[in-house]
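Rather than the whole complex, this shows some of its chains in their spots.
Letters A and B name the chains as they come in the text, with residue numbers starting at 1 for each one.
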Amino acid sequence: MIRILVTGGTFDKEYNELNGSLFFKDTHVPEMLRLGRSRVDVAVQTLMMTDSLDMTAADRDRIIEACRACDETRLVVTHGTDTMVTTAAALAACDDATLRAKTIVLTGAMVPYAFGSSDGLFNLGSAVSFVQTLPAGVYVAMNGRYFPWDRVEKDRAAGIFISREPHSDEPQTR
Amino acid sequence: MIRILVTGGTFDKEYNELNGSLFFKDTHVPEMLRLGRSRVDVAVQTLMMTDSLDMTAADRDRIIEACRACDETRLVVTHGTDTMVTTAAALAACDDATLRAKTIVLTGAMVPYAFGSSDGLFNLGSAVSFVQTLPAGVYVAMNGRYFPWDRVEKDRAAGIFISREPHSDEPQTR
């Protein structure tokens, strides 16, 4: 079984037609899984509905604890793209044997699912697939690719995730 | 690099507004990869545009030969769902060392991509991801899952792919 932990991000933003702003209501993940005719055994759990630029250290601690505490060993975390790599690093930095034995895949979207031109459904299909086949570790799944947590960065100008060399002062990829 | 071989199927059907029938024009795979913001290095090659119920042994030979002949070792084959398992078996039955060293993932859709409620984008994200991480072999990727070619069947009444035990008279999964 796979657990999908929802934290918000562009993925789940909606358009508020009363004031023209973007906001969060409920997650679209269950609807997206239905659309994808998914038959993967999943539990969907909403941890928070947050723009990842507003995510605090306390929010990240909640994500880490939720990843650690659940029975599932294969986890997808939906997350805003702007600090997805930061949360991935926080998960990887956690020195907990239970957590280290899990495969954790973070994914998100550049365009809200509720929009016509969203990459969300593609990304969810991708993340749900990578999480079934990758060994224990923390990964980002975006743009049809997967990246170990310490070999990825968001190219904000291009709006894509790209490979990078690990920083010398980073802990090694476990 | 990944090669995507297009053979038609529901995936690529369109609505002919002049006579109300469904038909094939061009494949939607490149447009779908753009929508998914895919940055995977792919070559898309259209082999045929066929309803899989109309697929002949000669058509399957063309698919096998295309899988064998290309340089890529990771291949996605888009295919109608009705005989997807038959083509997977034909690919697996081919006693060719080059082919046996490749990871081949067949996928398709229950609803045409051009429709609002298609599973196509989810499935393409899934297949493109599985093909990057699964070992050599022939697989079906549908419903967010992957199945070795000899452990899958389509449940036509439910419209989903399900696991089955290999038949005793089948060649072993390589």
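Assume a residue touches a chain if its C-beta (ideal position, glycine included) is under 8 Å from a C-beta of that chain, and two chains touch if they have at least 3 such contacts.
Not measured: the values here are computed from a predicted model.
A.B. asks: Since every chain here shares one sequence and 2 of them are in place, how many copies does the full complex have in this file?
C.D. replies: 4
In this section, only the chains that are shown with their structure count from here on.
A.B. asks: Tell me the angle, as a multiple of 5 degrees, of the rotation that maps chain A onto chain B over the C-alpha atoms.
C.D. replies: 180
A.B. asks: What is the distance, in whole Å, between the centres of chain A and chain B, each centre taken as the mean of its C-alpha atoms?
C.D. replies: 27
A.B. asks: Once bound in the complex, which stretches of chain B touch chain A?
C.D. replies: Going through chain B, the ones touching chain A are 32-33, 35-40, 110, 117-119, 121-130, 132-134, 141-146, 159-162.
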